[in-house]
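The complex appears here without one of its protein chains, the remainder shown in place.
Then we have subunit A:
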Amino acid sequence: MKLTENQIEELYKFTRKHYVYHYDVQSELVDHLANDIEEIWVAQPLLTFEQARDLSFKKFGVFGFMDVVEEKQKQMNKRYWKILLRFAKEWFTVPKIILTFVIFLSFFMLLQIQFSEYFFLGLLLILITYEMIAGYKIRKEHKVKEKKEEKIFLLEAMLGTTKNSYTGFAFVNLFNLVNLTRLDFSNLNIYWVFIISIVLTLLCILFYVSNYVIPQKAEELLQETYPEYKIVKNL
């Protein structure tokens, strides 16, 4: 006996109930459960759909789908960083390297001015506020999508939300560091100013790439990652 369209839908809901929120992970599990249920019915034709489903789910062990989701998350994290580095690298090739150098030079000079730490704190505060607003907007959009039960892919969610956790954390940490130590940049050894400027330049690039470049290319990146992306979104 083959599973009906409705029963497949039920299986999608079932994975959701067991903490699998993303469509790419869900669909692989649904196919697995469906195959197994059909196989179970061959041996025990009298079982109901629910009974066969629970029997099949039990085979995943006490943690259910958790291990699967966790490993998938790790895999996508790796992929996200690869994407991030791919775009960040562009900033070290002509012509963008000129801009990179200008950013570096501005930091390098600004930090040597007296009271530059206050300028720096102000700048960070602006960035943190901006990040918080952007993050709030994205989470709201996400909730709407979830309510509509739209199919969200894992990487899709990451392109939208990961950036905020990474860059946001980095900014808040920097702010605290500077604020607590009241570091007087202008009296620092020039080598330290040099190193700090490099780090800040890199942060700027990562911030820009994860907030602007990657979200703009999201559609392209998703199609590259998921062979099924086109089929699913056109359903």
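We take it that a residue touches a chain if its C-beta (ideal position, glycine included) is under 8 Å from a C-beta of that chain, and two chains touch if they have at least 3 such contacts; residues count from 1.
Note that contacts and distances are computed from a predicted model.
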| item | value |
| --- | --- |
| From "Iron complex transport system permease protein", "Pyruvate dehydrogenase E1 component subunit alpha", "Extracellular solute-binding protein" or "PadR family transcriptional regulator", the hidden chain's UniProt protein name | "PadR family transcriptional regulator" |
| Contact partner of the left-out chain, one of A:71, A:90 or A:219 | A:71 |
| Per the touch definition above, residue among A:60, A:108, A:130 or A:208 touching the missing chain | A:60 |
| Contact footprint on subunit A, counting only the chain that is left out | 2-5, 8, 27-32, 34-36, 39, 59-61, 63-64, 67-68, 70-72, 74-75, 78-79, 226-228, 231-232 |
